[in-house]
Structure formats: C-alpha cells, structure tokens
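Complex shown without one protein chain; remaining protein chains in place.
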Amino acid sequence: MSRLDDELKRALRRAEAPPGFADHVLARVVRENRTRQAAISGWRQFFTRPILRLATAAALSTALVAGGAYYRHAQMEKAQRAEGEAAKQQLMLALRIASTKLHLARSKVNDVSDGNQNRHEKE
Amino acid sequence: MAEPIRAEHSAADNDFEAIVRRHQAMVYSIALRFLAEPAAAEELAQDVFLQLHANLKQLQSDEHLKFWLRKVTAHRCIDFQRRRRLPLLSLDDAPELAAPGQMEDVLLSDRLRELVASLPEKARMVVILRYQEEMGPEEIARALAMPVATVKSHLQRSLAVLREKITRVLGEVSL
Partner (left out) sequence: MRRIAWFLILLCASVVARTQDLKIPPNIEKLSAKAKETVEVTMDAPMLRWASKFLSADDPEEQKAAKLVANLKGIYVRSYEFDDEGAYSSEDVETLRSQVRGPNWTRVVGVRSQRDGENVDVFFRLENDKMAGIIVIAAERKELTFVNIVGPLEVDQLADLSGEFGIPKLNAREVSKASKGERK
C-alpha cells in the first residue's frame, strides 16, 4: 500500500450527510405516497363499481375498434387523395399542353391566311 | 449472516428510516466526491433513497441493499454528469496543482479531491468506489457493469496520473 493509496483513502473518506437529510427523504416519500395513493384510489373506486367497469370496458373496446378502423380509413383516404391529386395534376397538364398546341396551330393558320390575303390585295 | 429487510408497510417505513440513516453518509459521499457540488449531491442522494423505497421489497439482505445503493448511486452520478454536458477531460488533461509551497495533509486531501473530481466519469467513479468504499475490483466491475480488466486499467491509469501530478507539485514528497 503506497502513500498515495493512504492519501486517497483519507481524501475520499465518507462525508457526513447534511443535517436533516433523512427527514427530507422521508418527507419526500410521504409526499409522493400521498400523490400516488390519491391517483390509485380514484381509479380503484371507479373500476370497482360493476356497471361502470362494464361500461368502461365496452367504451374502451369500442374506442379501440373505432379508433383502429378510423385510423385505417383515414390513412387509406389520405393515400387515395394524394393519388387523385396527382392524377388531376396530370390531367390539367395534358389539357394545357393540348391547349397550347391547338393555339399554335390556330396562330399558324392565321399567319398563312393573313399572308394569302395580303398577296391577293397586292394582286 | 446478513439481516433480512422487512417489507411490510408500517414496519418497512420504520425500517426505511433506519436504512436511510445508516447509509446516508455512503450515498451522499459518493455523490459529493463525484459531483463536487454539495447541493447537487444531496438532491441526487435523496433521489436514490426514493428509488430504494419503491424497490425495497426486492432487496433480500443488507449486503444486497448496500450493493444496490452503491450501484444505483454510481449510475445516477454518471447519468447526471452526462446530462449536465460538462466538457470531459482525459486523464492527461486533469489540471495541474496550483501553488507548491508547504503542503499540509489537509491541503493535500483537498488537492487530491480536486484531482479526482477532474478525472473522466468512469475512472472517477472507479477511484471513488475503490478508495472511499474500499470495494475490490470485482465488486466495482459488478456495480458498474464493466469488465474487471477495465476497472483495473482505470485504477492503474488514474493512480499514475494522480501520482505524476501530485509529485510534480510536491517534488520531494514521495508518493
């Protein structure tokens, strides 16, 4: 055992806990117990009444089933809406392109007509 | 033979108070040496005992209880330190001691505590459990869930650094 070992033991010897430490711990335990007991007794009272227990079980089951079904439906609807929106965008794009090219055709026809008319007028 | 812990409600409460009083210095000291902050150490030690109260029924003997308290305190200290996100130091970065001069024993202890508090988390806890709680490497390894070889390595390296830094300051003092 070296002197460093001894010095470390001396330096790291246990310190006394602050005054009233144990009382503080016990007070916290009591406080936490009260809070927990209040919460537990409330629930216990609620669930120990048979009708309420049945009603709660039924409500929970219904809520779970309905919630699951609603979630699936909502997810499906969301996916379908996204696909539908994409299809709509495609449709509008197709119509815009068709429209643009028909307009191009019309302007070309007009150009040719105007050219012919000018030629006839000169003749 | 270790004394079994009674777990009945009222008796357990009485027992619990006795347990707190019996082990408060141990738990508080581990936290204090590790965190080097009395207020933080007290709060952490209280949390450890609250956790103990919730788990009292699972502890079979006083030895088991003591081991449990050391283990939980050590882990809570390391977690607390990590949450504080203080910059970690490597062993080589531990601060040099300040003024040399005439080093009295008290001053030496203060300096050593400062040096220990500046060690990296796991090495620091290994040193505290070894020298404060006088636990063997195997017991420390179980408490900190690390291999015995790692505990020994932390100890050797920490001691080497502490010795070097202390000697550099004291010069003539042989450690």
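Note that the chains are named A and B in the order they appear, and that numbering of residues resets to 1 at the start of each chain.
Here is the rule we use: a contact is a pair of C-beta atoms (placed from the backbone, for glycine too) under 8 Å apart; a residue touches a chain by one contact, two chains touch by 3 or more.
Everything numeric in this text was worked out from a predicted model, so none of it was measured.
S.K.: Which of the visible chains would the unseen chain be in contact with across the whole complex?
M.R.: Touched by the chain not displayed, across the whole complex: A.
S.K.: Determine which one of A:30, A:57, A:74 or A:98 touches the chain that has been left out.
M.R.: Only one of A:30, A:57, A:74 or A:98 touches the chain omitted from view, namely A:98.
S.K.: For the chain left off this view, which of A:2, A:33, A:75 or A:90 is in contact with it?
M.R.: A:90
S.K.: In the whole complex, what residues of subunit A lie against the chain that is missing from view?
M.R.: 81, 84-85, 87-88, 90-106, 108-109, 111-112
Convention: only the chains that are shown with their structure count from here on.
S.K.: Can you tell me which positions in subunit B touch subunit A when the two form their complex?
M.R.: By the definition above, subunit B touches subunit A via 13, 16-17, 20-21, 24-29, 32-33, 38, 42, 45-46, 49-50, 53, 105, 108-110, 112-113, 116, 127-128, 131-132, 134, 159, 162-163, 166, 174-175.
S.K.: Applying the document's contact rule, which stretches of subunit A touch subunit B when the two form their complex?
M.R.: The contact residues of subunit A facing subunit B are 2-5, 7-18, 21-22, 24-26, 28-29, 32.
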